[in-house]
Every structure is written in structure tokens, then in C-alpha cells.
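Here is chain A:
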Amino acid sequence: MSEHLLSIVLFTPLAGMLVLLLLPGSNKNLIRIWANIAAAAGFLVSLPLVFRFDKNAEGFQMVERYDWIPALGVKYYLGIDGISLLLVMLTTLLGFLAILSSWSAIDRHLKAYYAMFLLQQTGMIGVFISLDFFLFYVFWEVVLVPMYFIIGVWGGPRKLYAAIKFFLYTLAGSVLMLLGILTLYFQHFEQHGFYTFEISELLKLDMPLALERWVFWAFFIGFAIKVPMFPFHTWLPDAHTEAPTAGSVILAAILLKMGTYGFLRFSLPLLPKASIDPWIVQVMAALSIVAIIYGALVSLMQDDWKRLVAFSSVSHLGFCTLGIFALNPNGIAGSVIQQINHGISTGMLFLIVGVAYERRHTRMISEYGGLAHVMPNFSFVFAFAMLSSAGLPLLNGFVGEFTILQGAFETNRAWAAFAVTGVILGAAYLLWLYQRTMLGQITNPKNLRLPDLNLREWAVFLPFMAWALWIGVYPKPYFEVLEKPVAQLVERVRPDYFAQHALAVQAPAPGAVEAGER
Partner candidate 1 sequence: MSQFYTSTDHFVLVPAIMLALFGCAVLLFDFFLFPEPRQRKRLVWFLFAGEIFTAAGLWRQQAFLASEGLPEITAFQGTLTVDGFSLFFNWIFVAVSLLVAIVSWRYLEIEGEHHGEYYGLILLAQCGMYFLATGTDLITLFIGLELMALCFYVMVGFLRERKRSNEAAMKYLLLGAFSSGLMVYGFSVMYGLAGSTKLRAVAAAIASRDAWDPVVFLAMATTAVGVLFKVSAAPFHMWAPDAYEGAPTTVTAFLAVGSKAASFAFLMRIFLGPLETARPAWEPLLVLVAVLSLTIGNLAAITQNNVKRLLAYSSISHAGYILLGLIAGNATGLKGMAVYILVYAFMTLGAFLVVVALRRENLIGEDIEDMAGLMHRSPGYAVLMLIFLLSLAGIPPTAGFIGKYYIFLALLETSHYLLAALAALYVAVAIYYYFRIVRSMFISEAVAAPPLESTVGLRVALAVTGVLTLAIGVYPEPFLRLAQTSLVR
Partner candidate 2 sequence: MLHPITNAHFLVLSAALLLIGTIGVLTRRNMVVILMSIELILNAVNINLVTFSRHFGDVHGQIFAIFVITVAAAETAVGLGILIALFRNRETVLADEVDLLKW
Partner candidate 3 sequence: MADTILFYIFAAFVLGGGVLTVTRRNSVHSALWLIVSLLGTAGLFLLRQAEFLFAVQIILYIGGVVLLILFVVMLVNLDETARLRQFNKAWWVALACAVVVGIEIWYVLNRGLETLEPGEAPQTAATIEGNTERLADVLFSEYLLPFEIASLLLLVAIVGSVVMAKKRI
């Protein structure tokens, strides 16, 4: 049982989906209830991961490794480290909350909807726990199709365009990434005489810089589109805007993380030479910074509530990628934490749009205004999410942003100086959005009788808020969990980093709650 924990976590949603398909389609509530049960089960079975995880252990934990396609050297190889753990937990929890939030928002083709969600859930978890590149790629692609349908079938007016754009963009990226993967695979064969996709084996590769660069760019295309980094981001506003609420939540909170995760798990460790190649690093940082500022500026000018949030994602993910390519412990740890944060805060923001949309069926900001009068709880939750997203200290966003800035500052002060403008602009567009939707007088009579949050909606929002607060006030467990993997990563990319900086790679003293005098 315990040695198959990851498999159980991975396949619980899929099993839920299969059962779901057998349920009678006519009984809508049965389908809803079952989907929620399945998703909740998915979350519950993932909880033991947290408790079994040993933050002091090196390498991957809870590893499962079996032959899958021996002819290709493909293994069914699962395992997690701190980075995966956090992202898996994010996935299982948010997947459940997203499904919960769809209860009344979706009333067409329920069965297909929930089936797609559960399928996607398995795909996303798979991406985060695969240690075999082939397996990873399979899950990576598996995620695309459900999301295509979620956008395409249950989306907004321009859903067709958005769905196919999303699909094409990410697919184009991922096939090029596949070429990169295959190059590594072949190189490994050349150097070590056998074919394998195992990350741990591929780490033993030693490739010339030129080749690493090419592979890096191949990976880059795949991951950067997924993140999305600056010039590749245009699928994102469309997809986010048109997707149904829960789809946007999953898209923003988890799908985008697949890209950053890819950088962390594959680009950096597998291509250490290319990753510290000054030119590449400069380009990555420049793109990240452009994304931060650009995303924020564009957000400022949106009149579509959801589109605004979508562009804010571009800005936030810019921080994440900047942190990664700061290539030091702070930047990377901050990046991972910021990925979680972005999942929480942007997820909330999308849910908030969804709540408003469900009541008014419009996303135009100008249609709203003064909602705080009729929906005080809602406006409170929104304010919370907004502050979390804007990086207010004691909420989650600040911890990530500050750590990333620290990392960026260490590598290049100018990066931090540019990136910090994102903090200002972030406040500007969010506050302006808040003002236009929540504050002022109610200018539209349709908004006069809107019901405030109901119990189910509270149930969706509360975990988000609690988590945001937890990370904001006591982020230490997160840093501890990330300590080892991040150190290994940095060690791999910059082997002299710790030696040169005389930093001991160790966790702070256990039981670090030191009360009393110093």
C-alpha cells in the first residue's frame, strides 16, 4: 500500500472518472456528488504524502520503478521531492476545489465535464511525479485534451478560437520539446550504450555546450509556451478568458506550473552548461522581466475582468521564471513558492470572477461597480485575494516575491530593480480593478439584488484563504521542504556555488520555533 502511494494518488482521479462514466447521465446530482467525492478522495489520498515526506532525505522519495516499455527503455518511474510534493498537493487540493466550484456553474453535459476534469487531474499529477521523461511527456500531452474540451465545450463566446489556440500553441511547443527529449535519449545511448528515459540516468550525460544549447532551446519552446513566457503568452488570455471558471482556475493554478516545473526538473539539471550560459541566462531574465512589466501594464488596461486576471498571470509567472534563472537557492526556492502562491491567489481571483459571472453572466468590468454594498462577504474575499496577489506581507504573495527578488538581486541587481516595478504595478491594476468592481455606487440596477456568497462558495474560498495565510505567516515548512531539492539543483547547475559561498547545505536547526530571548 504505502510503496504504491504515488500510484494511488495518481490514479484515484482516473478511477473516479471511470466510475463516473458508468453512472447514469440523467441524474445530474448523482454525477456532481460522485465527481466531488472522487476529487475529494484524490485530495485525501494525497495527504499521506505530506506526512510521509522526509524533508531531510536527499533525492526522490516514495519511488516506484517498473518496466513499462522495455523495448524503448521506458520505465514507469514515479517519485517526488520537495518541489513535486508542493505542486502535487496544489494540484490535488485545487483540483478538488475547482470541481466543487463547478457545482452550479456547469449544467450542460455534466458527465463529460467532470470526466474531463478528473482525467486532467491524473494527467497533471502525473506530470509532477514522473521521473521518466517518456512518462512525463505522455502525461504532459494527456493534459491537453481535457483542457481543450473544457474550454471548447463549456467556455465563453470565443471558446472555439481560444481552445484551438491553446491546443496548437502548447502542442507545437511540446513536440519540439519531444525532439529535445529524444536528443538526450539518443545522446545517452551514444555515451552509455543503452536507451533510457530515466532522469537519474540522463543526469549522467555530458554533452557539448553547443548541443546543450540546442536542446535547451527545444525545451524552452515547450516550457516557455506552457508558462507562458513573454512572446509566447498570447494563448493565455484567450484561454483563460474563455474557459469556464474552474477551467481557468486549473489552467492558471496548475497547468502553467507544468512549464516552470519543466524548467526546474529538466532544463536546469539536465542541461547545466546551457543553463548557466550567460547569453541564455540573460535572455531568460530579460524575457521574465519583460513579462513582469508587460503583463502588469496590459492588465491595467483590460476592461474584461477575467482577461485582466489572465494578464496578471503573465506578470506573476514572470517572477517565477526570473527566480529560476537567478540560479541560486533563493531564486529557485522563491520561484517554487511563488508558483504555489500564484496557484492560490490567481485561482481565487478566477473563482471570484466566476462567482460574479455566475450571477450576472458578464465579465465586463464596467457592468459591475459597488458590489461591496450588496455582497460584503464577496468583496471581503476579493480584497483578500487581491492583497494576496499583490504581495502584501503576511499573505503568501510577499514571501515568494521577496525571495525571488532576493535571488534575482544576488545574481544581477538590475534584474531586481526592474522586477520590483512589478510590485508597484501589481498593486495598481488590482486596486483599480477592485475599485471599479466593488467600490463606488451601484451604477447598474441589475447588481442591486445579487446574493452574497453561499455556503458552498465559502467552502471553496476558505481553504484558499487559509493556505494563503499559512504561507504568508509561517512559510518555513515550505522552505524546509524545498531546501534539499533546491540545493541539489543549484549544486548541479553551479557546482562551485556552495563551495564558493561557504554555505552549508543544511536545514536550519530543527524545531526552529525558538521562543524567548536571543
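Regarding selection, all candidates are chains of the complex that A comes from, given by their letters.
By definition in this document, a residue touches a chain if its C-beta (ideal position, glycine included) is under 8 Å from a C-beta of that chain, and two chains touch if they have at least 3 such contacts; residues count from 1.
Just so we're clear, the structure is a prediction, and the values are computed from it rather than from any experiment.
This complex places chain A in touch with one candidate out of 1, 2 or 3, and it is 1.
Put simply, chain A touches candidate 1 in their complex at residues 68-72, 109, 112, 137-138, 141-142, 144-145, 148-149, 152-153, 159-160, 163-164, 167-168, 171-172, 175-176, 178-179, 182-183, 185-186, 214.
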